[in-house]
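All protein chains but one are shown at their positions in the complex.
Think of it as A and B in the order they're written, each chain with its own count starting at 1.
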Amino acid sequence: MARVAFQDVTKVYPGAVVAVQGLSLEAADGEFLILVGPSGCGKTTALRMVAGLERITDGTITIGNRVVNDVPPKDRDIAMVFQNYALYPHMTVAKNLAFGLRQRRTSREDVRRRVDEVSRMLGLEQLLQRRPGQLSGGQRQRVAMGRALVREPDVFLLDEPLSNLDAKLRVQMRSELKRLQGRLGVTTIYVTHDQVEAITLGERIAVLSDGVLQQVGKPQDVYDHPDNVFVASFIGSPPMNLLKGRAMSGRVAVGDLEFDHAQAPDGDVLVGIRPEGLRPVGQGHSGPGFEVHVEVVEPLGDEVLVHGSVEARDAGVRIDAEEAKLLADADTDRGTVTVRLPPEERPEAGSRLLVAPAPGAIRLFDATSGLAIRPA
Amino acid sequence: MTRFRRFLVSDHLAGWTFILPSVVLIGLFGLVPIVWGLILSFQKAGLISPEREWVGFENYARIMSDPKARQAAVNTIYYTALFVPVSILLALFVAHALDRKIALIRFYRLAVFIPVVTSTIATGIMFLWLFDKNFGLANWLLDKIGFGPFGFFEDPDQAMIALVIMTVWGWLGFDTIIYLAALQGVPQELIEAAAIDGASRWSSFWRITWPMLGPATLLLVVWSTISALQLFDEVFFVTKGGPLGRTSVVVFYVYRLAFEQGLGGLSLAGYAAAIAYVLFLVILVLTLAQFWLGRRVIHYQS
Partner (left out) sequence: MSSIIAPAKAAPAPLDPSRLGGETGMVERPRRRFLPFDPWHLFLAPLAVVMLLPLVWMVVTSLETLAQTRHFPPILWPGTLQFGNYSDAIRQSEFGTWFWNTTVVTVTIVVSNLVFCSLAAYAFARIRFLGRGVIYFVLLATLMVPLQVVLIPTFLIVKDLGLIDHLGALIVPNLVSVFGIFMLTQFFRTLPIELEEAARIDGASRLTILLRIVVPLSLPALATLAVIQFMWTWNDFLWPLVTILTNQNAFTLQLGLATFQGAHQTTWHLLAAANIMSMLPILALFLVAQRSFVRGIATQGLKG
């Protein structure tokens, strides 16, 4: 009974700043939905509107059966974990955990029982009498989670809860979170700018940019079949290689590579191939391919990333970290590509590497709209 | 480089050169008086005359048996006990009222702050006029809502209260600024977390915001107590310690002894100094007690 639905939700701030535009999205009961996108894309605003911390300019948000546009946060049966934890500094951990329950006049025994349960679940028993100021970052994060869990709400809202943790702790907490959510089965909406986090944690991910929903779907689907150039570039690390090609009567040419694609419109098209989609081939290879002038080689232990240039026009598509816009640079004659190789292969910088796209690895995008061009 | 040259260009010389004017001035007009004041308190001393007779603790003992000193102490405590809680609680409420974005808020804030810059004399004149028994606006307005004419500064029972009203008016802006800054320092996220946790506005204010105002409250309590105990200008100018000595506070009494009577030739400077030192001790003890109590009750954010 605790699905969350956005119906054409818009949020405009004074000064005509549009944070969210026409968002329609649904998190099913018990689902772990992740809102992901660069800073300023509207994901946090969308989350805060579900919490009731921001008013909705247009559209409706439904929790369960109820439209909650005019329902204050305390009546919505939600719990939230803030990015900076927002723990009450003057209260002990125990009091922090109990606060929400006491405010709702829960009986003392119930409060004690639930606080005990949650502190055991999160390993907080030793910390109950300490104050937030005496805790480490990781401990504070767990208390923030505990405060949300103890309320047993219909919906969990998490606003980049792991971003203030150091890398190792972050990875650890990620799997703990996933396990916890699976066990409790509570509808969860999670916001992050880290697309790796999004793909590993979510049952479904929703990619936003500039307040507009770009694509929603299972992580693997979004990865494999991005709906537009933005999603293609944002999801996946290192990003998808994008080169500019020309199509004529269903035949696409990009650099030395040529292939057939029935739906390609005549004119410029964008050709996308993920780094793992480029396979090294021998000298005598007969099919389509690229000659990569190797510039940088990054050995990562379990794989090697090779960055180099190819004889093809760069699509000039970049996602600027600050603006979720795709900026087109001036065309250059040589495009850059990244190739993912198994750890044994270690080409030298300055050498030539011949690669060819794996079957089914090519994605085509319209050069003007950025939309994916798909076989009918 | 010789040692002397090294010294000349050293930090030590530079440091001392920079602080020398300040050290000399503060030494002469700050430190010396502190010590001299103590010495005076053990003497029978004249302000104009050079008389300096050592009398040990006689001045201090005299305080105990001096009815005027006792009256000054009582009046001072009475004033402080009224002024401190009233000004602080009022400031809390006003700061809360001013901590919002509504139309005219900048005007309201200005109106609250302006009285802080008026001098004690200017304020005294304004209130002498407002509270004038015969022609004052206050009595006219009060009469309109059915309250009889008040004597204010001229009534022995009302004078101190009138002084409290006047000084609260003058200081409210100061306290409000401190509280307003503290309120704006409470992270918005905490209020949001409390709202999500189910706290009503009342509950959120008293259980989340108010505790976080602890340091500001302690500061205001200490500051207000210290200034209240040192009240002088208003008493001297407006009520002259009257009527019937009901507003004679400690610093006023000290002034009277040392400067009014002292200038008339009486050698009371030592006695006055002793009273001043006793007040100092009281302030010191009270401040330390307030801080100690404060630290036990307040939990500072890390």
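Quick note on the criterion: a contact is a pair of C-beta atoms (placed from the backbone, for glycine too) under 8 Å apart; a residue touches a chain by one contact, two chains touch by 3 or more.
Keep in mind it's a predicted model, so treat the numbers as computed, not measured.
Chemist: Name every shown chain in contact with the chain that has been left out of the document.
Modeler: Spelled out, the missing chain touches these shown chains: A, B.
Chemist: Looking at A:L127, A:V143 or A:V229, which makes contact with the chain not pictured?
Modeler: Residue touching the chain left out of view: A:V229.
Chemist: Which parts of chain B are in contact with the chain that was left out?
Modeler: Considering the whole complex, chain B reaches the absent chain at 11-16, 18-19, 21-23, 25-26, 28-34, 36-37, 40, 47, 94, 97-98, 100, 102-105, 107-108, 110-123, 125-130, 134-137, 140, 169, 172-174, 177-178, 181, 192, 195, 216, 218-220, 222-223, 226, 229-230, 232-233, 236-237, 250-251, 254-255, 258-259, 263, 269, 272-273, 276-277, 279-280, 283-284.
Chemist: Footprint of the hidden chain on chain A, which residues?
Modeler: Per the touch rule, chain A residues meeting the hidden chain are 10-16, 18, 21-22, 52-55, 57-58, 69-73, 75, 209-210, 212-214, 227-231, 316-317, 324-331, 367-371.
The definition used in the following text is that only the chains that are shown with their structure count from here on.
Chemist: Which of the residues in chain A end up touching chain B in this complex?
Modeler: Listed in rising order, the residues of chain A that touch chain B are 51-53, 72-74, 78-80, 82, 84, 86-90, 99-100, 103-104, 131-134, 147, 151.
Chemist: Which stretch or stretches of chain B touch chain A in the complex?
Modeler: 187, 189-190, 192-200, 203, 207-208, 211-212, 214, 298-302
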